[in-house]
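Taken from a larger complex, these chains appear in their original positions, while the remainder are omitted.
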Amino acid sequence: MVYATSDGKAAERLRVGMVGGGRNAFIGAVHRFAMRLDDGIALVAGALSADPQNAAVSAAELGIAPDRAYADYREMACAEAVRPDGIEAVVIVTPNHLHAPIATAFLEAGIDVICDKPLSTTVADAEALVALARAKQRKFLVTLNNTGYAMVRQAREMVEAGELGRLVALHGAYIQDWLTRPIDADGQKQAEWRTDPARAGQSAVLADIGVHAFNLASFVSGLEAEEVAADLFTAVPGRRLDDNAHVMVRWSGGVRGTILASQTSPGHYNDLSVRIYGDKAGLEWRGTRPEELRFTRYGEPTQTIVRGGAGTTAAAQAVSRMPAAHPEGYIEGFGNFYRDAADIIRAHRSGLTIDPARERLVPGVVDGARGVKFVAAAVDSNAAGGAWTPARFG
Amino acid sequence: MVYATSDGKAAERLRVGMVGGGRNAFIGAVHRFAMRLDDGIALVAGALSADPQNAAVSAAELGIAPDRAYADYREMACAEAVRPDGIEAVVIVTPNHLHAPIATAFLEAGIDVICDKPLSTTVADAEALVALARAKQRKFLVTLNNTGYAMVRQAREMVEAGELGRLVALHGAYIQDWLTRPIDADGQKQAEWRTDPARAGQSAVLADIGVHAFNLASFVSGLEAEEVAADLFTAVPGRRLDDNAHVMVRWSGGVRGTILASQTSPGHYNDLSVRIYGDKAGLEWRGTRPEELRFTRYGEPTQTIVRGGAGTTAAAQAVSRMPAAHPEGYIEGFGNFYRDAADIIRAHRSGLTIDPARERLVPGVVDGARGVKFVAAAVDSNAAGGAWTPARFG
Amino acid sequence: MVYATSDGKAAERLRVGMVGGGRNAFIGAVHRFAMRLDDGIALVAGALSADPQNAAVSAAELGIAPDRAYADYREMACAEAVRPDGIEAVVIVTPNHLHAPIATAFLEAGIDVICDKPLSTTVADAEALVALARAKQRKFLVTLNNTGYAMVRQAREMVEAGELGRLVALHGAYIQDWLTRPIDADGQKQAEWRTDPARAGQSAVLADIGVHAFNLASFVSGLEAEEVAADLFTAVPGRRLDDNAHVMVRWSGGVRGTILASQTSPGHYNDLSVRIYGDKAGLEWRGTRPEELRFTRYGEPTQTIVRGGAGTTAAAQAVSRMPAAHPEGYIEGFGNFYRDAADIIRAHRSGLTIDPARERLVPGVVDGARGVKFVAAAVDSNAAGGAWTPARFG
């Protein structure tokens, strides 16, 4: 299996396995679309469902050989670790509470990890995963996938280059509508586990989407959250966890801002955004129009910078597949994450070095842990009547 | 002077005077554009400037007779109170700290008051004005003028009619860029007084624009703020007052939300917005596109309702001058305030009753006082490390 | 009656009368809103309706003295011409076919004319009016009012300054929906006369809105139409005139383009736009967002230039009443026309000169005649199977 790497040299495809993501699952299929786009990853093994029948059928549909279709992730970790053609990395796309044990099993087996967000449901688990990945010297990447969008990377690059001047304010938001009604109580599977404290963690809305808004704001700004003051609440009576979060944040460098998350806001199917302001300029990005960056130097007209078009920077150009206004979207952004992840893991396994600047573009276990800490701090602040609460990981 | 009232009957124009608003002032001219639109108000007297020369010249330019061009508002109140053709109402368009003494003087003289926001710089003053207006049985209206926009009124009407269902979340924001640089330190007059504690009050950004966002959210929702938790800060080093405010709000009825205000955000000249969500629907209005309401029933596509077009309600139709997509703007919305204000004052002075539902559409002294209380509560919360602080007036 | 001229000097208000525009008329009220805005025009006489009772009641509502409320425009022209305080200009807001005879009567009486579009229903009438205005040395302005929008003026100024380079293509469009159904057959008054050949002229859609799109394109580009090839049609069975027009245009200077007009397009209440392209840059303006100009230099990101904000030119600034993003709209643009018209007429009557560059911003009788010629050429082309037909006036 030969394919073109992103720098144009022929290479073997990265062999990966998947845990979770069988028939009727949601996010596993999205990961697979993203993996296929650049033909650099081969999905060759899986424990796609805890249900053995579903696991087998799902694997067959995906062309996974029957002997590599596992019903149990522990068995998969052991078996793949000793095969000469065993997987190099595992992709974990299960409910939140399983991320830590599964990642632990594969790290212990010497297999690199690509894990969905949130990294874990507790800060202790997150700390343990950070430590274990270091100890085992394994790559551990977290699909905080919005960092893969070309124009999000450009935003980060522009901030880093000082185009906004001294940073002042930073706002992230992730607004949805799909939990407006009590569909979790009506048996909708995706809603059901996401609002279950046993599987989702302490906060539903922050674990599910708040961490994306938080990571996006962190990624673009290069800042870390110092303290948060939070107001979490449940709009739908009887729901077991929160579905809305209003969080004020004090970021490093004296920057202030907010993170808002809601899953009960009709008019917003899936509305992720970041706004950042400095003393020279401001910029905004919105996930419903991911190809555009709205950039305004103080005293000049607002520019709409379009992926592939004028005003784009190296960071965006490096992950553009199409010319301007031939829209790339969610799968392409996710695909950028996977292309980078594959290059990073392959380089690491080959003993090669990869440009650290490029590696920093791909969220890792520490970024995942920061998100977990943010959720925990917001939950604590809310419990303490909105008191400012330390939120920095590590 | 005869003109057509908004209900089509001939009536005398309301005789008003203005305090402040001379040459080189900003907001006075805006008030005058708004007053002229429907030809129902005659500006016949003024103390347009504290500088006698400027007062005289400004009055002459506006066609005010020389004997009614005053250099002092106290003199004006006394003189106009005894003229048979004296003013029926005064319009106060001075810096914030003068609102209370000027309004007091005219109330004492038996003259109705139309006062710019914020009503006052202290809660004590606001309380005193509420009490005095009641004692003197005078109409006292506050130009929280965004309530005059047709589609803002429609939003309120839709919420009141239950189209959103049980309310859940409410967000207001007012974002500007004009104080991104230290122009207040460089002598820009408008910036200078607005950031001076002696003239602006305890908070610059909340007194100048935050009260608009707060009032807009209150008006549309019909809710009152119960508690706030605030983070106020100054982006520009050396500025005497804050220029950014992040406020979490707990509204009556268990509704939660935020009020954001910034004057240092490049990319936003003057960006006022409100978003409100219930368990049936959500809606949004934005001042940069005041003719549109974005309305989404849960489970249906988003509708863009345009002033003058399909889906508009009686409240919007009542204040539409132009057909759909012949844009009305800031002056027209302000003009709606003035048309209603004139009708209310004239009816009151004639001993007639006016539809209470219509009168509720026009912010009065209590609405102004609520804004002052909101500012004070946010300042107190910020000083107390973001603690939840009571914010309800009265 | 003293007021401030647009250059700040005190002057008498211009005395005008109105023909048409009584109760239940549409456009007359719009003209009056526009006239009032800057307080520079006094409406002191009128033949507001052909129905004497309506004329009298309408005049009374507007504060016109009974002895200057005429039932017949000829009587009004004669009477006002000899009064010492007689009107200086007449505003004609009747159905199309009456524009020429009314304008003729007032020109003959030595009174300046402000006439609604289209100037006339035939080219012969248009030629006669041009000749008569010249012979009588009277000012004759035509309310092709979209030229009053600040950002339309800026667009013209940018084109004139060469910011677009050598011009290449030019498109205008005016799309509405209000005639989608046969409301003209159902007695809707505005629809009824606009689709009546006896009152509207040879083409309904071009006379009513096509001339606006044509004038806008001409005004912004500074070009004249050389030839047109047209496809006119009637979407609604039984309608007496066309309601849609597709016109290809060859403009002076080798520029090509189209003018589209429709009154049967659901989704477009009133959608006027112009797009113009040169070898250096392109720009677009749209009447539903009149405060913005979308400007793109080839090889640079698109800029959104906002009235009152960064990147605005002198032409826009000269007619800005409000700061950026305090939206001005249709009435304000119309008001700019009226302010300029009043200054031009007053200067002319006083024997003063006015800056010719400023006067060129205000459409006159020749511009009106160009529109009439455009309509006639399109009708002829359509009748000739779409043949290219000369369209240049004069």
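Labels A, B and C are assigned to the chains in the order they are written; within every chain, residues are numbered from 1.
FYI, a residue touches a chain if its C-beta (ideal position, glycine included) is under 8 Å from a C-beta of that chain, and two chains touch if they have at least 3 such contacts.
Since the model is a prediction, treat every value here as computed from it, not as a measurement.
Here 3 of the identical protein chains are placed; the entire complex in the file holds 4 of them.
Operating definition for what follows: only the chains that are shown with their structure count from here on.
At the interface between chain B and chain C, two copies of one sequence, more than half of the residue numbers in use appear on both sides, so the contact is built from largely the same positions.
When every chain is reduced to the mean of its CA atoms, the largest separation from chain B belongs to A.
When chain A is fitted to chain C on its Cα atoms, the angle of the rotation, on a 0 to 180 scale and to the nearest 5, is 180 degrees. Between chain A and chain B the centroid-to-centroid distance comes to 44 Å (mean Cα coordinates, whole Å). As a whole-number value, the distance joining the C-alpha centres of chain A and chain C reads 55 Å. Touching of two or more other chains is recorded for residues 295, 302 of chain A. Every residue of chain C that touches chain A in the complex is listed here, in rising order: 295, 299-306, 309-311. On the side of chain A, the complex with chain B involves touching residues 168-169, 171, 177, 180-181, 229, 231, 233, 235-236, 244, 246, 248, 250, 256-258, 260, 262, 264-268, 275, 277-284, 294-298, 302, 385-388.
Contact residues on chain B toward chain C in their complex (touch as defined above): 1-4, 8, 10, 26, 29-30, 32-33, 36-37, 39, 60-63, 268-271, 287-291, 306, 308-309, 321-332.
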